[in-house]
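Notes follow once the structure below has been shown.
Note that one protein chain of the assembly has been removed; the remaining protein chains are unaltered in position.
Going by the order they are written in, the chains are A, B and C; count residues from 1 in each one.
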Amino acid sequence: PSSPTTTLSLDEYKRYGRQMIVPQFGSLPSQLRLKQAKILVVGAGGLGCPALLYLSAAGIGTIGIVDDDVVDISNLHRQVLHTSENVGMYKCESAKLYISRLNYHVNVETYPVRLTNDNAFSIVSKYDLVLDCTDHPAIRYLINDVCVILSKTIVSGSGLKSDGQLSVLNFQTYGPCYRCFYPQPPSPDSVTSCSDGGVIGPAIGLVGTSMAVETIKVLTGYYTRENFKPFLSVYSGYPFQQFRMFKMRGKQKSCEVCGEKPSVTRDKIESNELNYGVFCGRVTFPPL
Amino acid sequence: PSSPTTTLSLDEYKRYGRQMIVPQFGSLPSQLRLKQAKILVVGAGGLGCPALLYLSAAGIGTIGIVDDDVVDISNLHRQVLHTSENVGMYKCESAKLYISRLNYHVNVETYPVRLTNDNAFSIVSKYDLVLDCTDHPAIRYLINDVCVILSKTIVSGSGLKSDGQLSVLNFQTYGPCYRCFYPQPPSPDSVTSCSDGGVIGPAIGLVGTSMAVETIKVLTGYYTRENFKPFLSVYSGYPFQQFRMFKMRGKQKSCEVCGEKPSVTRDKIESNELNYGVFCGRVTFPPL
Amino acid sequence: MTIKVKVEFLGGLDVISNSIREHKCVVPYEEGEATMKELIDHITKTIISDPKDIPVFIEDGTVRPGILVLINDTDWELEGMEEYVIESGDVFTFTSTLHGG
Partner (left out) sequence: MTIKVKVEFLGGLDVISNSIREHKCVVPYEEGEATMKELIDHITKTIISDPKDIPVFIEDGTVRPGILVLINDTDWELEGMEEYVIESGDVFTFTSTLHGG
């Protein structure tokens, strides 16, 4: 790849100065790590919008955005990176437009496609870290399996109504993965999307914003193999707002993808032998 | 005032449908309450930007924005409503530009001035609720006193580095106010602004987003005098993200502004007999 | 004697208990005599308001996949799962996995 970035311009010093002086951030070396980082955001919806806003503002060097959906008026109460005039445009393109105005230092790459068994390896392999901002377990398992096989850390968020969840998965191939937490998929009738079940905009927004905080921690090296503890954080918006951290299991030896005898392999995914829609109880892929 | 809004357009139904189906939100009557609401956001910075994004997206009818500051490049890592091309523009005008593109149903009123003893009553009296997104105790006491005297509920947020705080003050004149919590101002050397002390963008963003959730709860009538309990919620971004709710004292009989024998009156404020800069240990007002 | 514990439903799982998120539970066993098995049985019988909601909570005799179980804020997997011996003062949290975004 390209030679390492070792300096910031004066414009970048001014722009990022206020975060570089926060002790936990880690000053210039951390800012350079963000500048060198390449991250992939899958889903530019209720979670992806605030995550993209804050991560592009923070100075991540390269951000890829995967979303094959177009902006709909019913998205706008929570997907605040898209505007009324962008209704009908691909969400990834709409997001890119705003990001380029917010911070021209960020290189944005867009993929107006659905992430599938066929394209996931080639897309994910270009990035260091993946934010799972998607809306269905089938694609969450796909992202997980591909990231485990390609050794990418996942920052995973989800939400519905006024609740949310946050985790860092497959941390440096050392932490547990999505399958370690959820070896069996949920039954299809227990799966509800934000479009079907509804969602309070700032509640899902808060979870997306918290994903940006975790991404900064991972990329700046705040988390290490020594101090990283598997967790799942749970947000509730009602009756009072709270965000609680639960201590979770580590990597499971029995895990089908990151365990000792993995049955999920790149070959099984790329050959479509593993059908995530069927695995999660649907014959076809649902939309993101 | 104007006659009550009793309907939504088809565009509004589509736009707000996904939040109207969330049980705690309260469906159509709550959406109409948001449409009729007039809120004032003081400070269009790290807290104000996400609060404005999510509240305008949610369909608040009228939003006033007070900020006499102009967009600086050092703001952009956290004040994500402003873009690189708006550097030098008043923050309230920059915010209005984006909000009008996000949701043309919102009426935005801008005040490119500092909130002072002289103008605070005339500005605040036009609104139902105030979001305190400011950056110094002097203006926090001013906002508090004016809102108590005018019977306005305050949604109050603050943050620094990777920490934050959230509260609802003077709830329907029944809840405690800022002076109930903090009868004495902090000594000036313990006061640090985000510009001086630094701040992680999504950390302050998370607090601003949580202010939008509380504002929705207040405006939709989720909180009542019966169920409202005084609280202060505390966010920490490091070492792990948590948002904890602390149960707080109620209204204090001894409070100088909302208590039994208030010494702080409209006359004392408007005559400048009460000098908030001196009260908080500075002779002149610091910038927002 | 009885065992007094707190049971919470998060992530929308309070649908199975009349939207009540927090329950103080008095489990009719002596300290040391009841495990998660007995607690889950007790919850099924006393907290779930509508019998047709039982399958939302229980599948094949245990907590349904997609529901996370936390014992005092820790994954029950780290605490012995069904074999964990419950104690007065324990907090048990059940939360649905969310998939929306």
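In this text, a contact is a pair of C-beta atoms (placed from the backbone, for glycine too) under 8 Å apart; a residue touches a chain by one contact, two chains touch by 3 or more.
The structure displayed is predicted, hence computed values, not measured ones.
**Q** Just list which of the chains on display the missing one touches.
**A** B
**Q** Which listed residue, B:26, B:157, B:201 or B:259, touches the chain dropped from view?
**A** B:157
**Q** Spell out the interface residues on subunit B facing the chain that's missing from view.
**A** Touching the chain left out of view, subunit B contributes residues 43, 45-48, 132-137, 140, 157-161, 163-165, 181-187, 190-194, 197, 199, 204, 232, 234, 236, 239, 244-249, 288.
Convention: only the chains that are shown with their structure count from here on.
**Q** How many angstrom lie between the centres of subunit B and subunit C, each centre taken as the mean Cα position?
**A** Averaging C-alpha atoms per chain gives centres 39 Å apart.
**Q** Residues of subunit A that contact two or more other chains, please.
**A** Where subunit A meets two or more other chains at a single residue, that happens at 161, 194, 197, 199, 239, 244-245.
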